[in-house]
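With one protein chain held back, the other chains of the complex are shown just where they sit.
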Amino acid sequence: MDFGPYLMLATLEGAVTAAVLALTASGLALVFGIMRVVNVAHGEFFMLGAVLAWWVTDLMGATPVLGFAIALVVVPLMVAALATFADMTILKRINYDPERTIVATIGILYILQQVTLMTYGPDARPVTAPFNTRLALPWFERTEDGISLYWPWGLSITSYKLAVIGAAGGVLLGLWAVMKRSRLGLMMRATEQDREMALAFGIPVERIYALVFGMGAGLAALAAVLVVPIQQAHYLMGGDPLLLSFIVVIIGGLGSLPGTVLAALLIGLSDGIISVFFSPTLAKILATLLVAMLLVFRPQGMFGERRL
Amino acid sequence: MTKPKTTQTTRRGALKTLALGGGAAATLPLWARYTSAQTAAPVKVGFQVHRTGIGAAYGRWYDRTTTAAAALINEQGGINGRPIEIVAEDDGTDPKRGAEVVEKFVSQHQCDVGFGTLFSHVVIGSAPRAGELKLPYFVVSEGHHVASGMLNRYTLQPGITDVKSQVQAMAPFVAENLGKKVTMIFPDFAFGHDHRDFFTAAIEAQGGEVLEHIAIPPTETSFTKYFPKIPRDTEVIYHVMVGPAVLTFVKELGEFFGPSRPEIFGFIDSLEAVDIASPGLEFLDGTYFWEGNPRYAQDNQSDYDAFFRARVGVDANGASISDPKDVSTYAHMFGCWETLHVIKAGMEAAGYQSAADRGKLIEAVEAIEEMPHSNAYPQGAKIFNGKTHQVFGHQYISKVVDGKLLLVHTTSIEDTLYPDEVDYTTQPL
């Protein structure tokens, strides 16, 4: 493939990765930013989202479009409810102590994985996309008559992948509006800035925490529902989103939502674009080292001002 | 080209009859079956199974096949008149845990043999311990690790062919029927590198060439960005993928090419335990797959295959009888069935009584030369090489027609042979 179309393809693929990553990471960023805890089970909430999406669409059977629409609404709520429950029964009782939270969420990770394996099984199962048309894309070339369009071999994307990018953008805008414009967002930000002060002002911090933990998990689940028609639901799929989300949250600067989104774009796109120039594994090594170096030389993240 | 030679011809005759017989015992009443043995204590087979971790989808079917084979062997009177008992331990598809499980078989469960490991890294991590503890260790892995000489006298692979012979046997068919300019896509780890090295050499021997090797990092979940590396003049794409993202890989390959694809030849590993009729796989129609054992019952299906399917509980489409969505790992799991039968044949030839006879068991299995196509070996006839501890057998190539795999070519066993790389019989027992 020529260089131009290849770069465009890699960019588009990177954008899909970035969109899903931005959603997942924004969930982690909420928890991280407001509650100051590391939720190691975040990837498992993502996995649960995908697995439950398969379950819901499978129950609906004959009507995949309706089934998927229902999954899109119901599944994030189910996962959010579960996470809220975990917060109230476990995390609250250990006082959100950072180190104990790590062990407790590793425990939750094991539990969710094993229960999924025992009920859903070890297979990777597909979910039918509600719509999925292959869209061939044009590219331009210089000919004697000036610039003309042509259809390069292999340059295409599917309508569903475009929809994922759009949907993720919409949800993130909504989240931003909630954080900035609503009373709830105000309470969250107050809790984030000073827990004691927030308590003094009568903000129900415990309920905010439970809500934030649920929202974070719900966002991960939503990202998973969106991605499951592209990838498949599998009980071990949570590892990668967890690692990538962590990286994105740190690079974005803790708790900064626009920063998180920008960092997701950077990670998603660089992953795609570096793979144009190098052999795949070497590209992964370089992308990983690049991110590490970025943090080494800008430890506060690219967009954050605060240090943690 | 070397042919396996038998070192102990006296045992060979006995083995052949034993392998075919056994059925006679099934006619005896239950209480009479085990009475001929000096002890009626069961023969304990330690089964190293991938119940959790990345190998779990395979492990479940290895488990079912093994259970079915053990039940059959017990119905037929067990081994030397003793029933067979499967002691299963999960290794988490982890080489460290695998080695621990081998120790557990020997010292805690007092198993007679170890058996059933699939993933190569678990085999390689466990085999040194099996060798040190002198536990006959029968792997069902299709890795080249046994025949390459890396392992030891106590590790054998008598129930499934290795990747080297599978791959080299594909080259003539690919070159003659699909094209000579090949692009290979494979996972960037040892299993993929074996495909790369062996197939590249084999296709060059056929006058073809590999235009590009595309090695995909094992943690990857999206693949489209790598496909533009496929050169435009590629005639055949050769793909092999493993792990949970395989379906994404195949789907994205289809979306990338759209209506104008080259010929595609893949190893069924790319779609093992996945329904060929899954959404997004329509483009696979007309492409070719290597199969270790044809997943769909063919028109000329052997009675042995039908028997095997019925006993394991697999329908004509290669899925579970109780759940048609539960697709089996049909191209690999027969290896468990056949390996258990080899253990039986070997123990009976060796007159195996207790752990003290483990060395005799190894020698007896090394002496096996031929395994006839039968209920015990339903995948097809095989030749065992006692020096390299590796079995050789027929390979199958199927074409996807209307969402099903139709067998189009069966290789000869000769196509799969290669010169010995080790002689384990020179190592002490």
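Order as written gives the chain letters A and B; numbering starts at 1 within each chain.
We adopt the following convention: a residue touches a chain if its C-beta (ideal position, glycine included) is under 8 Å from a C-beta of that chain, and two chains touch if they have at least 3 such contacts.
Just so it is clear, contacts and distances are computed from a predicted model.
Novice: Can you work out the missing subunit's protein name as recorded in UniProt? Choose among "Leucine/isoleucine/valine transporter permease subunit", "Dihydroxyacetone kinase DhaL subunit", "ThiS family protein" or "Outer membrane receptor proteins, mostly Fe transport".
Specialist: Matching "Leucine/isoleucine/valine transporter permease subunit", "Dihydroxyacetone kinase DhaL subunit", "ThiS family protein" or "Outer membrane receptor proteins, mostly Fe transport" to the record, the invisible chain is "Leucine/isoleucine/valine transporter permease subunit".
Novice: Check each of B:A68, B:I84, B:A99 or B:V236 against the chain that is not shown and name the one that touches it.
Specialist: B:A99
Novice: If the hidden chain were put back, which of A:V103, A:L135, A:A177 or A:M197 would touch it?
Specialist: A:V103
Novice: If I consider the whole complex, including the chain that's not displayed, which of A:Q114, A:T133 or A:S159 touches that chain?
Specialist: Spelled out, the listed residue whose C-beta touches the missing chain is A:Q114.
Novice: Of the residues in subunit A, which ones touch the absent chain?
Specialist: Where subunit A meets the chain not shown: residues 32, 38, 90, 93-94, 97, 99-104, 106-111, 113-115, 118, 239, 243, 246-247, 250, 254, 281-282, 284-285, 288-289, 291-293, 295-297, 299-301, 307-308.
Novice: Could you pull out which residues of subunit B are in touch with the chain that's been left out?
Specialist: Counting over the whole complex, subunit B touches the hidden chain at residues 51-52, 89-90, 94-96, 99-100, 103-104, 106-108, 120-121, 124-125, 127-129, 131-132, 143, 145, 150-151, 188-191, 193, 217-218.
In this section, only the chains that are shown with their structure count from here on.
Novice: From the C-alpha centre of subunit A to that of subunit B, how far is it in Å?
Specialist: That gives a centre separation of 38 Å.
Novice: Quick one: which bits of subunit A touch subunit B in the complex? Just the residue numbers, please.
Specialist: These residues of subunit A touch subunit B: 1, 5-6, 9-10, 13-14, 16-17, 114, 117, 121-124, 126, 128-129, 132, 134, 136, 153-154, 156, 158, 230-232, 234-237, 240, 272, 275-276, 279-281, 284.
Novice: State the interface residues of subunit B toward subunit A in the complex, per the touch definition above.
Specialist: Answer in residue numbers: 52-54, 56-57, 59-60, 188, 214-217, 219-222, 224-230, 232, 244-248, 255-258, 260, 273-274, 278-280, 326-327.
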